[in-house]
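The complex is shown incomplete by one protein chain, all other protein chains being positioned as in the whole.
Each chain gets a letter, A, B and C, in the order it is written, and its residues are counted from 1.
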């Protein structure tokens, strides 16, 4: 399969759609990104790497980071994690409090904001310096010691983060947050503020296409079974309230962020990352979703 | 892969769980089935067939039949179908009216009851004798001319079907039902009352594992792309409000019915059907779900 | 108090608002009424009667009729009625199915459509000819044997009444409808199609201002306590989702209908009826609400 050719074709094919959609503007620090950026990278499990466009430009990975914290939380707590978290699609906006109320403070899944706050809480409970631990975990996966938090974004997220504070206090009122709201929010806004490029992301997430092992080092991060399960969670819950549409159009497990990034995994073969900041009505990168749809169409690969 | 051995092991392993769960009792005709039945069949795309237990006993396939009517509706209307139907998980009970109200009469997906009523309405609009057409379609797929509707179940479903009548009238009030409520309900309760065995079902649904072609005849029912999309819909919406849990545990596109049947598909390889009447709290066969989980564990096959 | 002068002033003061709002158009038979009609009548318990504008023109009283059927149902079943009906404001649209689902088929109060269907069901259970019985009850209260059902409106309501059919089937699925959906709907659409004038209505509802006795005949319809309770229900639930605003602005128990009529009661003193067909965003007569607000302002009477 000539992935380089496919990526180049995709970059060409998406041009007419660039400029559609809307850059996230709920925090000032994100709203200033040009909507015209487009980058894409794909790396095979065996290491062959392909990329196109602004694939080396670091951007704010936002909710894509929840895949890292989910992996860490699974390492730390195993199956016990699921007593505090559901595994079902939410059918509502990613930061909704409604279902949390109906379901007594148990977030529907780890990828909605409430669920990711539980993941952060787990990490805070287990490690002494959560922000440093997450950063080290991510740098190791990427083999890139230069990855950093964007402190301006973290700060902005904290200042404008009343919705997340509401979620955190609300869960604490149900007893589903063990640490202080402040410490959990601080951890959360930092991992959301990780700056990474498509190349970094495609490299990092190959373990999800490789049964839970880091292909660079052979190190096992999770069991094969746990890995399959995270892929299953991505498919059913990874792209906010558009899981059905994404599965229908793209047919791969994927995780998106409001910074315009999406990562996706073809089990056994490769991981890919795409970035284009303008979002569709569901909060996923408009051009990114299209690019992934083109990738599965052109490669005739999908999990279905 | 020695599928016969795997099926035999599964039958042995599920024994301790037989008797757990609860047989559906919302209509009298279904409530009298013994909860101790267990059958399972698997058929490869190339025709090799395996089965164990009560795999030749016909049972009421109920919502599994929605896969047949969805395929017919896709054949009849193509992409236009999705103007009247969503593709997202519902996050609510299969016969809930709540989301239908919030979303102005557009069912969230084709597998909740409201969505299946739209499918029936589409078929009623296009063919002169919908019940005969559906029966012929199913018999052809199975190569079994003896498949019949269970008239007692259809009758019972109609008499106790005020919830479905409510859904149908409600959608009609939004203009999303074109034919008379009576005719649509009559079609719906009949296809839900199809009696088929695990062997029939595993045989019939191989087209979903074979890119949309009937492996027996080579006949194309849908495009490869449409087929992948139906599999994606099964994964995100096929097992009521347990899509996430089912994907997590089983890792295959599947569709269940309250009669205790579940079908699942491993794209490119095989389709399988399992039957055990007692249901778990989400309305899916308790032992059936377990059997499918064992199948993907033992075969080390899943889409993830 | 010079009520005739007050009514005349009100008619003058509301003129600038006539033409605002929107005539109900959910059934063709109602949509053809001129939005410029305005009538108002007030009758004291002792018989003194006042009126202005189109107060003698019969119009479709719609949901105002639920006061009649509630009174009949209280007569027929007493407190037992409240096992099948709540007494709380709904906080949702009058024909919503959502709360009905959360609360297992028990309508929140007798004035939302679902609740009124239960009232109709009660009457159908107790009398052999419900439509004739309701008509006789209303004629007696008005002392007007010419009051009739508008058969065209009833027919139109039945044809366009899929939402009500959905509500009825839905309650039947919960066991909260004893008779056939058809018979209950037939009764319901007829009593909603009663044609009465403001003069008729103000005359009829004096029993609610008179402790439950018909002031013309001295006949007791309900106990004093039951009468106060119906007034309390009107105040908290009588004007759809605008109970708070209506209580705040008008300060009287009132019941409105989508035909543009509103009746209100000043306990111990009088009942009043106003009609102006154009509705505000909550489904209550826009000018009618304003007229009642002017009445309590000018008379300095309200229950608060």
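Convention: a residue touches a chain if its C-beta (ideal position, glycine included) is under 8 Å from a C-beta of that chain, and two chains touch if they have at least 3 such contacts.
Please read all numbers here as calculations on a predicted model, not as lab measurements.
The hidden chain, counted over the whole complex, makes contact with A, C.
Touch with the chain omitted from the figure is made, among C:70, C:194 or C:242, by C:242. Set against the missing chain, the residues A:52, A:65, A:96 or A:109 yield one that touches it, A:96. The chain omitted from view is touched by exactly one of C:62, C:109 or C:156, namely C:109. The missing chain lies against chain C, touching residues 86-92, 99, 108-109, 225, 227-229, 231-233, 235-237, 241-245, 247-249, 251, 253, 267, 297, 302-304.
As for the chain not pictured, it touches chain A at residues 96-98, 100-102, 162-163, 165-170, 172-173, 181.
Simple rule for what comes next: only the chains that are shown with their structure count from here on.
Because contacts link the chains only in sequence, without closing, their graph is best described as a line. Chain A and chain B carry the same sequence, and matching their CA atoms takes a turn of 180 degrees, rounded to a multiple of 5. Centre-to-centre spacing of chain A and chain C amounts to 55 Å, using the average Cα coordinate of each chain. Here the CA centre of chain A is 32 Å from the CA centre of chain B.
For chain B, the set of residues touching two or more other chains is empty.
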